[in-house]
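Note that one protein chain is taken out, while the other chains of the complex remain in position.
Just so it is clear, A and B label the chains in written order, and each chain counts residues from 1 on its own.
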Amino acid sequence: MSTPRPTRPWTPSLIQRLTDFLVVIVSMILAVAVVEVTPLKGKLAYLFAFFLIYIAISTVYRGMRTGSAAAKNNVVQALVAFAALVAITPIFSILFTVVSKGIKGISFGIFTRDMSLATPTDPLTSGGLLHAITGTLTLVLCALIMSVPIGILTALYLTEIRGRFTRPIRFLVQAMSGVPSIVAGLFILSAVLYPITKQYSGFMGSLALTILMIPTIARTSEEVLKLIPNDLREAGVALGGTQWRTVAMIVIPAARSGLVTAMILGIARIAGETAPLLLLTGGGDRVNPNPFSGPMGSLPYYIWKSFNAGSPEAITRAWAGLLVLLVVVFILFISARLLVNRKKA
Amino acid sequence: MSASIPQPRLITTQPRKSDRVFRGIVTAGGFSSLLILGLIAIFLGFRGFEVIRTEGFRFITSSDWSISTDDAGNVLESHFGLAAMLVGTILCALTAVVIAVPISIGTSLFLNFYAPNFLKRILTTLIDLMAAFPSILFGIWGFLVLMPSAEYWAKLIHKYFGFIPLFEIKPYVVTRSPFVAGVVLAIMIIPIITSISREIYSQAPLDRIQAAYALGATKWAMIRAVVLPHGRNGVVGGAMLGLGRAMGETVAVFTVLNIVFQINWHILLGAGGNVASLIILKFGDASPYEIRALMAAGLVLFVLTLIVNALADFIVRHTSKSGR
Partner (left out) sequence: MTLETRGIHAWFGSNHVLSDINLAFADGSVTALIGPSGCGKSTFIRTINRMHEFIPGAAMAGEVLLDGKDVYAPGVDVTKIRLQIGMVFQKPNPFPSMTIGENVLSGLKLSQLKVENKDELLEDCLQRAGLWNEVKDRLDAHGGSLSGGQQQRLCIARALAVKPQVLLMDEPCSALDPGSTLRIEETIRHLSQTMTIIIVTHNMQQAARVSDYTAFFLADGGPGQMIEYAPTTEIFAQPKDQRTENYVTGRFG
């Protein structure tokens, strides 16, 4: 006796698919007709009319064939698909706008010049964003150096030591992630800049960014460390290792790629932060390699200055800056994803 | 004579010195968040205290924000009131949440239960990517690209629902209203709430989902019976997280909103502001005394967002216990 072919009788049959397609076509036609007749106008009018008519027709059809529960399911299905469409549309609009408007301002030159001799309203051949890129890199690096140890130590407390204060500390980390970026900026302003250094500098900005970064790194690291199976720790201790040696030589290396992911996510979180930089860094126009003295430019500040200058060239500069920033965020996002997937495989 | 049950032995371990140092360092690191949050409250309070003491309760209830100084820089007269900005903060953030939450819930239900697999993966990646976009991008895009459309919708709402006081526009200034800011903020927080909701709905217990189907439920009936009740607390927590984010947003609101020092409850009228954008606006040429006022404003915002986040955490914490 030969084995029959596997089938999936529950997938919609050809007739069902054709009927559904027909309903869509009819709704489209009716939508156009309705819009022509009524005073509604614009692309949105067509979309809404199509949507409402499609729901109406397919629901009535479903209701007649199988009953009210299936009809309700149908309405819900259309609604959630619409919600997803609404959620996704801005992404495409944003990406399209940034690329189309920003590309006009991109030339090889802008990566080699800074704004020390130009103003945002000058034509695009003068000035550039070199200082912004080096500034952002400097700020991020300083913030990373400060936030990674604290973030990982916090995560270690929550997973390895698990003392009495675990729940309050976890709550505090969560609370800290909700601190608005401008409050972090004001804090550094009042606690460090005014009393101690009395001048704008990149380091001040990095301090504020650190506050914003720590929760992201701590939370992601905690998740990653929790995934390390306990057998590893037990094996280390059974061999006579102290706790810190077990953690340093076994647990952390095992969690290595996850911790790098945490760092990348932390960087992505702060790369585009503007408000604290506006308060603390002074927005310099020249490349400044010293984070401790002198105003420091950055991509967000550059974008902000250009946008506020208002002229068409300035606005193009702003879009170009946004494009560069977006590319940076994109690269960080993709690398984090790749790391996570490589770990699973 | 029966033998009595012995007492359990007390086992003590003295950790090695290196381990005690290790525990000390790690614990110190763990306490850093407490330290930082405490310092924020202390410093902002310290700096802003004088202003709060002078203004008293008016700091929160009046909407005057003005300061006049003489040539030497001494303060002649000052009034600092956050009321207009607080109302604006709440209005914009609430508008954002009201718009964002239904869309986020719908999207996460679509992704988890209605979308084919390949679409789910693509859309999830896109939405997570959008969560990483910098806020200044939303601000500039919102101002240059979204605003005309948003104003069109505002005009539509005013045309059909203008009789409701919330939607009145007097005088007729329809540009750069809290509504527009709310829409931009909504687009910013949709990815966050969608992500959280998606996580929560995907953990709905499979055996109960199967039980619902076995009783003859349609997909929507199953979602209503099993998924939504199970995820309710978590999603509320996520919504509050989005609310907190919207309340503290600076640049995106600043570019889009017309900052006017007057309490404005009409979301379609082009006037308002939020505390964060006030700080940015005034910081540029603020005298030292005014800066203290801004610090005080920052403290108010800090406390506000802390409360919202604490509430969100509390609500989400209660899910894992009773949602089972």
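What we mean here is this: contacts are C-beta pairs under 8 Å (C-beta built on N, C-alpha and C of every residue); 3 or more make two chains touch, one makes a residue touch a chain.
Not measured: the values here are computed from a predicted model.
In the complete complex, the residue from A:V34, A:L47 or A:A69 that touches the missing chain is A:A69. Contact with the omitted chain, checked across B:A225, B:V260 or B:L311, is made by B:A225.
Mapped onto chain A, the interface with the missing chain covers residues 1, 3-10, 13, 15-16, 66-70, 72. Remark: the residues of chain B touching the chain excluded from display are 117, 205, 207-208, 210-218, 221-222, 225-226, 229-230, 322-324.
The rule is short, and it goes like this: only the chains that are shown with their structure count from here on.
Taken together, the chain A residues at the contact with chain B in this complex read 42, 69-70, 72-73, 76-77, 79-84, 86-88, 90-91, 93-94, 97-98, 149-150, 152-154, 156-158, 160-161, 163, 165, 168-169, 171-184, 186-187, 189-191, 194, 211, 214-215, 218, 242-245, 247, 268-269, 271-275, 278-279, 300, 303-304, 307, 315, 318-319, 322, 325-326, 329-330, 332-333, 337. Listing the residues of chain B that touch chain A in their complex gives 15-16, 18-19, 21-23, 25-34, 36-37, 39-40, 43-44, 46-47, 102-107, 109-111, 114-115, 123, 125-130, 132-138, 140-141, 144-146, 152, 187, 190-191, 194, 217-221, 223, 241, 244-245, 247-251, 255, 276, 279-280, 283, 291, 294-295, 298, 301-302, 305-306, 308-310, 313.
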